[in-house]
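A quick write-up on the structure given underneath.
Removed from the display is one protein chain of the complex; every other protein chain stays in position.
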Amino acid sequence: MLFWQILIDGFAISSLYALGATGFTLIFGVSGVLNLSHGALMVAAAVGAWALNSELGAGAYLGAAFGVLTGIVLTLVTYHVVVRPLQLSARIREEEKEIFILTATLLWGIMIQELIAYFFTNNAKSVLPVVAGVVRIANVRTPANEIFTAIICWVAIALLWFIVNRTRAGKSVLAASMNPRGVTLLGVELSSVYIAVWVIYGVLVGVAGVLLGMFLGVSSYSAGPLTASAFSIVVLGGLGSVPGSLIAAYAVGYLETITAYTISPAYRTIPALLLVILVMYLRPRGLLGRR
Amino acid sequence: MKKRLSTLQVLAISALVVAVTAILPFFVSGYILGLLTVAFYFGVFAMAWDLLFGFAGEVNFGPTFLIGVGAYTAGILDNLYQPPIIVCLAAGTLAAIVGGLVLALPALRLRGPYFGLITLVAVLILSNFVVVAAELTGGEIGLTVPDVITVNADTNYWLALGFMAVSGGILYFLSRSPIGLILQASGQDPVQTNALGFNVSKHKLAAFIVSAFFSGLAGALMVFYFGVASVGTFVDLTVAVQIIVAAVIGGRRTIIGGVLGAVFLIGANEALRPVGDLSTFVVSAIALVVVLLFPSGFLGLLSRLRGAE
Amino acid sequence: MKPWDKLVRGGVLCAGAAVLALSAGTGAQAQDKGPIKIGVIAEAQSVAGSSIPQAAQLAAEEINAKGGVDGRKVEIVSYDNHSSAAESVRAFQRAVSQDHVNAVIASYVSEVVLALEPWAARLKTVMVTPGAASDVITENIAKNYDAMKYTFHGYLTSGALSGLVCDAGKDILVDGLKMKTAVIMSEDAAWTTPLDAGYEKCLPKIGLKVVDHIRFSPDTTDFTPIFNQIEAKKPDVIITGISHVGTQPTVQWKSQQVPIPMFGVASQATNSTFWKDTNGAADGVLFQAVSGPGVATTEKTLPFVKAFHDKFGNDPSYAGYTAYDEVYYLTDAIKRAGSTNSDKLVAALEKTDYVGTIGRIQFKGKGDPHVHGLKTGKGLITGLFLQWQDGKQVNLWPKDLAKGKLKFPSFIKVSSSQ
Partner (left out) sequence: MNAPAMLEVSGLTKRFGGLVAVKDIGFTVNSGEILGLIGPNGSGKSTAMKAIVGIEKPNAGSVRIDGVEVAGWPSHRIARLGVGMVFQHSRPLHRQTVLENITLALLPDSLLHLFHDRTTEERARRIAERVGLTPVLERLPATLPFADLRRMEVAKAIARDPKVVLVDEPFAGLTSKETETFAGLIRELRDSGHAILLVDHNVKSVAALADRVFAMYVGERIAEGTVEEVMRDETVRRVYLGGKLETAARKEAAFADRDTPFLRVEKLNVFYGKAQALEDVSLHVHKGEFVSVVGLNGAGKTTLFNAISGMVPYSGEIYREGRPLAGQSAAAIARGGIVQSPEGRDLFTDMSVRENLDMGGQHLDAATAKERIEWLFSLFPILKTRQKQSAGTLSGGEQQMLTIARSLMMNPDMLILDEPTLGLAPVILEQISKALEKLRQTTPITVLLGEQNVTFALPHADRVYVLEHSRIVWEGEPGRFAAEIGADYL
């Protein structure tokens, strides 16, 4: 019984972690950006979905769609207003750009977070789930929304896999993550590849944010912890490696769930943090890290 | 061609500025003094961070780990046994140095974002520990210490100013000393610096110890100023963000830029009280504009202006 | 509240602040003849906190409309502390040494109030909290009365809250629903330590056996394991102690369709926006409160709620009620003391006997382990027990103030007879 509970609950939360981390690692793999406004973007998407439904009564589907749209638009703004100018800046040395992008995206994330708190208070909000009710799996009563979350996460990840491996534009993105120069030499404009990646990232952030809002709820306070957890998962898996992130997301998700069930919910996150430290000592490049 | 200021000149100008700020209590209200008191402690945090990042090249997302260890050790000791405050301060500083060594070990192995993650995780573990060990630490409610150094706003101000000036002086002196040169070289190109005959690990370790010393001592002092140690004040990532932002907008690799950044951040937050809830937003926006348009920070801007004359 | 209202209000506040700043320059000289100043330090961005300065402002305006206190106007100076103890300390210092306030109303967060408590002592300024629950606040005063006496706990302590929950539990759960077993579920925070201790002590007394006790981290986002663990124990009811953790437990209680009712302290549930924030998952949640919409706890309650709603467009949070009362009894104490001297004010406050919006307010006296805490019980403060039903908070207890009947959503199975 306990085994099944852990298996099922862990799966849903891990899937959500995986989806959130996938976008984060993709953007690093292709354009070398660690986006510390990641959590704030997710929260913004969730709050967008919540607001359209609660303030304007738009319903669950329209609300969710609007939330994803919010995620995409804000992600593109992040790229064009914060990241791109720094990448192009001639006044900053190349080796220092990383810390500048980190600082700038961090500040940008705080700005988003503060605006959300200002207009919608920092109370936790949950997005109206698209599906309600519960289902029994292996005698474990599971909310339909949890299953929905897991399914959508995997559909999104599978879709991403399909786009990246089976379409021309997607292939270019994948190729650019391995060798941006090679892509240019084959006549593909790197700038459009970057925009494509940020759009994909925006979709992933939007979907992950809205699902998070339905499953666990968000508040403007969640932004920091969300970024931190995506960051740890992605580094744990190996920066830039999508399969690595997926494995790490499940490792962290299940470790947390097992801790919560068998030790105490109060210690939920601690073993996962220790795991990160352990892996960093043993494999300084993460589980599947290449560089 | 513009000539840079010599160490002595900078120290002289700084001494003058410190002297002028020292007579402020005769002119301004206790409230502004309280504001500056906090800003000065933050300035020390930012300067200690700059030594690690700007000179040793270590991206430390968790300056609050060292600060928190110092602050809580001092606070807990005072709460349990109430020894003289000086003993608590010493214990807090020592604990922070140990924390610095613990943090330095991965730093010698890991680079860039990977080390950054370790520092981040260190902060998360510390704040988890504080909450879990609530019996000892007061949990997320915070730890109220029985003693404070003084309640007199003027004395507190002078203490913070003096501490900041001395710390700034030492850190600035170190940064311009032979060791500062070696550190900077280590941060920029560790392989070549090693090949020049310098034990890079030893120097980085020293930088961690120095940074931890000032972070821990400043944290401990601030506990006895506020009379309370809490995660939200000393450990939380938002505090770490403020410190990093202060150092970056003040001007990296300048040490004293950190103080300017801290005074600006705290001053701006206060000056913007009329915009109410949006003040943090506005301050972040200003800081973002500084990062985007003036990447070398206030001090960099200042020297550019000087160069233009 | 709609965003654009907030913008407009922001503009008005700015203008107001400018006027204040100008007038402060002229008024600072004549301390005793000038206005009575009360500082309000609160969390402007949270629902619970934002009501505090609003309610205080409302009270001040009412008092001023009736001619003030012995001819002196009451003036509220508010500070946003961004939920940070450090910023609160700074605001407190500013309030005392720059703005020369006569007393401070501060925060609903225990961490903040505990940080300010020593400062109230050091700067010898009266401070009243409208919402913090930690018992430590009053324990600190008891430990060192002479130094710490400037702090007053204007809201119920956790220990007192647990007692009120048990009182209501006896009537509703044990007598009404014949329940026998309970699981305590509370966030791992300092304020819940005395609360849980209180629960452990009083629940068996009213006839509820405690079969499990779960404390979880306030950072918890996924409650599935917790609810599963609780369900495995098959209790009749979940007794709650939740505040900082937010809406998640409620939302997941609904989405997971946990068939056991929740009953107890749930600070977020007292907010009028709770239904919207949880998308209606709040339906059926039972929670302790000091006030409720449409519930005339005293004759002052409903007029206050109406005035508040007219002025600010929403309902006050629980800390709004207490902050409103606090302005009244603070000014009353100043009037009785005939001075704004802090020591005289403390003496006068200790003699407070004032019927406010949440009941009759009296402070426990010197010698009590919770000195300066509110007295509770019949004829003083009894608290209410409300339930969310179809988007509204409906009062169920005490009986004489009840506005409706207990009603659960379909997934709840109340079956104590098994």
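Order of writing sets the chain letters: A, B and C. Residues in each chain are counted from 1.
Assume a contact is a pair of C-beta atoms (placed from the backbone, for glycine too) under 8 Å apart; a residue touches a chain by one contact, two chains touch by 3 or more.
This one's a predicted model, so the numbers in the text were calculated from it and none came from an experiment.
Trainee: What are the shown chains that the omitted chain is in contact with?
Mentor: A, B
Trainee: Which residue among B:A22, B:A134, B:A206 or B:L301 touches the omitted chain?
Mentor: From the options B:A22, B:A134, B:A206 or B:L301, the contact with the absent chain belongs to B:A206.
Trainee: Given the contact definition stated above, which residue among A:V188, A:V205, A:L255 or A:L287 touches the chain not shown here?
Mentor: Hidden-chain contact among the options goes to A:V188.
Trainee: Would you write out the residues of subunit B that touch the absent chain, in ascending order?
Mentor: Touching the missing chain: residues 1, 3, 173-174, 177-179, 181-182, 184-185, 188-189, 191-192, 194-200, 202-203, 206, 253.
Trainee: In the full complex, which residues of subunit A touch the absent chain?
Mentor: Interface with the chain not displayed, on the subunit A side: 93, 168, 171-172, 174-175, 178-179, 181-190.
The rule is simple: only the chains that are shown with their structure count from here on.
Trainee: Draw the chains as dots and join the ones that touch; what shape do you get: line, ring, star, complete or other?
Mentor: complete
Trainee: Among the chains, which one keeps its Cα centre farthest from the Cα centre of subunit B?
Mentor: C
Trainee: Rounded to a whole Å, what is the gap between the Cα centroids of subunit A and subunit B?
Mentor: 31
Trainee: If a residue has to touch 2 or more other chains to count, which residues of subunit A qualify?
Mentor: 117-118, 266-267, 269
Trainee: Spell out, as numbers or ranges, the residues of subunit B touching 2 or more other chains.
Mentor: 128, 132, 277-278, 280
Trainee: Note which residues of subunit A are touching subunit C in the complex, please.
Mentor: Those in contact with subunit C are residues 1, 5-6, 9, 12-13, 53-55, 117-129, 132-134, 140-143, 145-146, 215-217, 219-220, 222, 225, 256-257, 260-261, 264-269.
Trainee: If you look only at subunit C, which of its residues touch subunit B in the complex?
Mentor: Against subunit B, the touching part of subunit C is residues 10, 13-14, 17-18, 44-45, 79-80, 82-86, 89-90, 93-94, 97-99, 110-111, 114-115, 117-119, 122-123, 134, 136, 140, 188-191, 193, 217-218, 244.
Trainee: So in the complex, the part of subunit C that touches subunit A is made up of which residues?
Mentor: 2-3, 6, 45-47, 50, 188, 214-217, 219-222, 224-226, 228-229, 232, 246-248, 251-252, 255-257, 268, 271, 273, 276-279, 281, 411
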